[in-house]
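Pasting a structure below so you can have a look.
Excluded from the complex is one protein chain; the other protein chains are retained at their positions.
So, chain A:
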Amino acid sequence: MDRPALPGQTGYLILNSEGAVLASGGDLDNDEKTAQTLQELIGLANDRLDSEAFEQGFRRLTITYDDHAYMVCLSNRKVYIIKRQIEVGE
């Protein structure tokens, strides 16, 4: 995969609009379970939030844990998921 690794990135997933894994690597190598969970989470967030109540659309969805975070964004009709390590000082 020719994607440049982001700082602190430990894994990535790229899904198509149906939720199928197109590419993956690192911690998330072939992690279809995480892919499905996050895909469902996007749908759930869309059901719970009224997008018209916000002035602009959402560009990124971040699920933050104590030491790592999942970041999801949509680009070119593909869902990009990145797992990032959180620095202690960050």
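Everything that follows uses one rule, which is that a residue touches a chain if its C-beta (ideal position, glycine included) is under 8 Å from a C-beta of that chain, and two chains touch if they have at least 3 such contacts; residues count from 1.
The rule we apply is simple: contacts and distances are computed from a predicted model.
In the listed set "Ragulator complex protein LAMTOR1", "Geranylgeranyl transferase type-2 subunit beta", "NADPH:adrenodoxin oxidoreductase, mitochondrial" or "Ubiquitin-related modifier 1", the entry agreeing with the UniProt name of the missing subunit chain is "Ragulator complex protein LAMTOR1". Annotation for chain A: contacts to the undisplayed chain at residues 3-4, 6-7, 17-18, 42-43, 45-46, 49, 51, 57-62, 64, 69, 71-77, 79-80, 82, 84, 86, 90.
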